[in-house]
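Inspection log for the structure reproduced underneath, given as structure tokens.
A selection of the complex's chains, in situ.
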């Protein structure tokens, strides 16, 4: 590998601890850049800042020179690629071929493909940009790197999270050289193996919140269903049967009776898979069988489902607080007062109604408060500062408390209404009764698992015990659980 | 140390910058794993992913092979431990002895103890698992490592926060070897010294939010006291003396008069220790004497106390917004209206009452808003992006503003009530009067410290000046302060 490659690292003091001056020449290593776009420029800025000598190859050096940091030397492509051993190709795939004229000067050098295909490009070409580049320059070693880094990050400098730079190449030496440059630039190289995985690396910047797709669709689906159901009960039925116009309820009231249902069901769906997993392990009498894929995916999306549940719950709170602001609310109050007067009723008070409302409001606030703690602890920076025990304490224990609180919130809200015939509009039961099914099932199951006989057996299984009697060597439960059952 | 150990690091490009191909053999280093539990499997997955050759030793290779990544070679224990120099022991403490049969093959090798005792195990055994393992295999070098990492993290890959891997061993070479493996796997090794500290390392995953214990108990204690006090004043007194049934106030009203008291007192307890520390320094005329332990601990728990204060304040807001939703509120309004009509009073308006409420509501919102800024800036990812001056500006200055605002909120809420005899139920003063004591003391003290004479003296002391006249060499105030007085 060329001498030049060592220096950035030396200048970063990450390696070469034995410091014979002989090995520390003073001039910085030279790096070439082809292209004069935004990325090329940000790259040049960063490289210069990290102590590299940068030579930019442009077709029109005069025009482009102004765009680059003055420390970078901008010249004609032929000249630019002559001396450096590593050359960044910041050029569109469609222009790769235009570089073939340089193939002689490039022979034996390391080409770094930093390009990012657009979605259609990615679908259109079966071979990755990097592999295509390699096919054009068989005498060069192509390394795929830096494509996940945006020009912005290059300029602003890497931050904690997005410092990782996946790197792949068929030539370990070249891979190492580029990795060392990445380190010198403040990034964290991640070895992605051979150039064959370049396509995968190029797909990374194209992903769009994949983990959120299913949970979001789930939430939307639930919302639509419950909204329709509530619409029929609260608006359609009075209109049809009592010919009352309650359509004004659509924007707030109906939404506000729908949101809690969604939040509540979603929350229960966070804890259902854990219960199913445990049940499955109990039935199989072992944990050494993979869960079915659907369960695996479900277990891995609990965090997103939980956060969506919290989001709906928070919206529910906001909508509820809006209720007394509504004109409708004011009119109802005034009309009620007038009615009282006309009926010569001096004192209005229904103790039971008062109690019901006081209780379920209080429970609702507490449930939301607990959920907010869960939401906060699932922030990366906080989750990462917790050890496994703390994390699972907050996420499973506290999360379960939230589930119980919201169940009580729902029950006290419902009060006796499930048993009053008048509540069955169109013979449809009150909405809250529908939402209770899953959560209660989960809570019951969790209660069952607490029975000594079952819990002991489950603990044994999770420590590696199997029905057939052989004991697997495994680590204690909290580790065993870490993988699957109680990770939200 | 065996040659093998170098390669992972080479493959991570963290070291060995001088790149004579001679020193870069292509085959990856070999690592052994004993055990086939979840942790063993996650470990194998990660090691394979980091470019190691993994050999798993199992008693029943056929059965277990399926559970491991195909790249990992699963074989009988004897065979597995023969060639690699480093062997991970992912086995329960109680099964360590069962490995003694391998002692000959293991002789002279590095055993990595990754085990995590459960709480009772930890209490039960006076010697750490690692030391126990070392006693069983005197010919091996035992290294304690990776126990703080959960199987989950091993699979998902390390994230920012929980990348640290505490490592201890009596043999520096072995320690380094394992540290380099940790680095190659993307973790950050932390040297914990000799194997004697293994017990401490094994205790790490058992800790459960230690910093939160005292503050939480404090908050709960305050809540109980104030709740009882408010119960007596708002519910018991009317029941006993006016035989009015106000028990419906328990779930919401009483809670909502209690929460602000807790939040307010907690907030003042965040700033009290700073004042005490300053006072102590003034009296001692030096800062070069340790604070008493209780004060030290208090100073170190200010962040948690502050966040709990914010949590209570937020709950207080939620409860307050629930008030107009309550049936009780509706009934009161209607009854009031009816009363007006019967009394033939056409216009109801008490200017003073109106003003009082408008002002304290507004102040309350502002106080909560300021507190929320404090809470946000105490998130790790944000706190770490601030320099010391910015952090202390937000935490002390803005925090003090929040304290003043909530004091005004309390005072305007109280208005003249502290002086109305009728407010003294059972001769008990209104609750808000009790809460005012500490905060006002803090505010007064802070005001005193602003007096030129005192503030100058305090500044001098914090710059290292001492009454006996000698000047210590120290860094400027902001550094001096960093350690103690204004770090929330």
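All chains are identified by letter, namely A and B, in their written order; residue positions are counted from 1 within each chain.
Quick note on the criterion: contacts are C-beta pairs under 8 Å (C-beta built on N, C-alpha and C of every residue); 3 or more make two chains touch, one makes a residue touch a chain.
Keep in mind that this is a model prediction, so the values were computed, not measured.
In this structure file the homo-oligomer totals 3 copies of one chain sequence, with 2 depicted.
Throughout what follows, only the chains that are shown with their structure count from here on.
Overlaying chain A on chain B by C-alpha atoms takes a rotation of 120 degrees, rounded in steps of 5.
Mean C-alpha position of chain A lies 23 Å from that of chain B.
Residues of chain B touching chain A in their complex: 10-19, 21, 24, 26, 34-40, 42, 50-51, 60, 64, 67, 90-92, 95, 114-118, 121, 148, 150-153, 155, 159-162, 186, 204-209, 248-253, 255, 311, 314-315, 318-319, 321-322, 324-328, 330-331, 333-335, 337-339, 341-342, 379-381.
Every residue of chain A that touches chain B in the complex is listed here, in rising order: 1, 5-6, 9-10, 14-16, 23, 160-161, 172-173, 175-177, 179-180, 183, 189-191, 287-288, 317, 320-321, 323-324, 333-334, 336-337, 340-341, 345-351, 353-359, 361-362, 364-365, 368-369, 372, 379-390, 393, 463-464, 470-480, 482-483, 487.
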